[in-house]
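Take a look at chain A:
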Amino acid sequence: MSVPPALVYGLTGLFLFVAGLAGLISCAQLLRKILAANIMASGVFLFLVTIGHGRGGVIDPVPHAMVLTGIVVSVSSTAVVLALACRVQETANIHDLLKRRAGGDRE
Partner candidate 1 sequence: MMGLQLQSDCWLIWPVILPLSAALVAFLAKGQPRLSGLTGALLTALASGTLFLKVVNHGGGSYDLGGWQPPLGISLRGDGPAVLMVLMTAVTGLAISVYAGGYFQSRIAMGGKGRRHIVQERFFWPLWLLLWGALNGLFLSADIFNMYVTLELVALSSVGLTALSGKPASQVAAMRYLLASLLGSLSFLLGVAFLYKTHGSLDLATIQAALALSPPVALAMALISVGLMLKCALFPFHFWLAPAHANALAPVSAILSGLVIKGGWYLFFRFWQGFLPLVGDGVVVVLAGLGGAAIIWGAFQAFCQQRLKMLVAYSTVAQIGYLFIIFPLLAIGAGQGAAAVFYFAISHSCAKAALFLAAGSIFLQMGHDRINNLDGVRQILPITTFAFALAGLSLMGLPPTGGFIAKYMYLSLAVSQDSWWLVLVMVVGSCLTAIYICRAVSHVLSPRMVAGRSQVVVGASMEWSALALALVAILLGFIAPLPLGLFEVVG
Partner candidate 2 sequence: MIWQNWLLVMILLSSLVPGLIIFSLAESRHGLRTTLNLFGAITKMVLVMIMIVGIHQGKSFAVHLVLLPGLELVLRADLLSALFVALSSILWLFTTIYAIAYLEDSPNRSHFFGYFSLCVTVTIGIALAGNLLTFLFFFEMLTLSTYPLVVHRGTTEALAAGRVYLIYTLAGGFCLFLGVVWLHVLVGPVDFSREGVLSPLVESHGQTLRIIFFLLIAGVGVKAALFPLHGWLPRAMVAPAPVSALLHAVAVVKAGAFGIIRVVLDVYGLQTAKGLGLLMPLMLLASVTIVYGAIYALKQDNLKHRLAFSTVSQVSYIALGISIGHPLAIMGGMAHLVHQGLMKITLFFCAGNIAEILGVHHISRMNGVGRRLPLTMAAFTLAAMGMIGLPPMAGFVSKWYLGLGAIAQGQGWLIGVLVLSSLLNAAYFLPILYGAWFKEPEGEWPADSGTVGPVESHWMLIVPPVVTALIVLLVGLLANSGLSPLAWVRLIINARYGL
């Protein structure tokens, strides 16, 4: 019995989505969270590509267009997250520094 490749790709996509979700929720580190979100996005894109293949052998262009757009969106949001993460890190460092200089854990 052969497993249809579409099913494998689709399930892999869903697995990636769930794995990414788990990572996003459970990881404490910011960078890992960001990576997890990217894995989630990849899962969704894989799933979308699979859908495009599934229609009676004829390749449906619409999901591909969606994936292309999705990738653009995903790249830009990753860029925003990373930029914001840098800012958060910077201010956290400065904050730590100020705290240490003040010589206590006062706010």
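Selection criteria: all candidates are chains of the complex that A comes from, given by their letters.
FYI, contacts are C-beta pairs under 8 Å (C-beta built on N, C-alpha and C of every residue); 3 or more make two chains touch, one makes a residue touch a chain; residues count from 1.
The structure presented is a predicted model; accordingly, all values stated were derived computationally and were not measured.
Note on chain A: across the options 1 or 2, its touching candidate in this complex is 1. Remark: chain A residues 17, 20-21, 24, 30, 33, 37, 40-41, 43-44, 47-48, 51, 54-55, 60-63, 65-66, 69-70, 73, 76-77, 80-81, 84-85, 87-88, 91-92, 95 touch candidate 1 in the complex.
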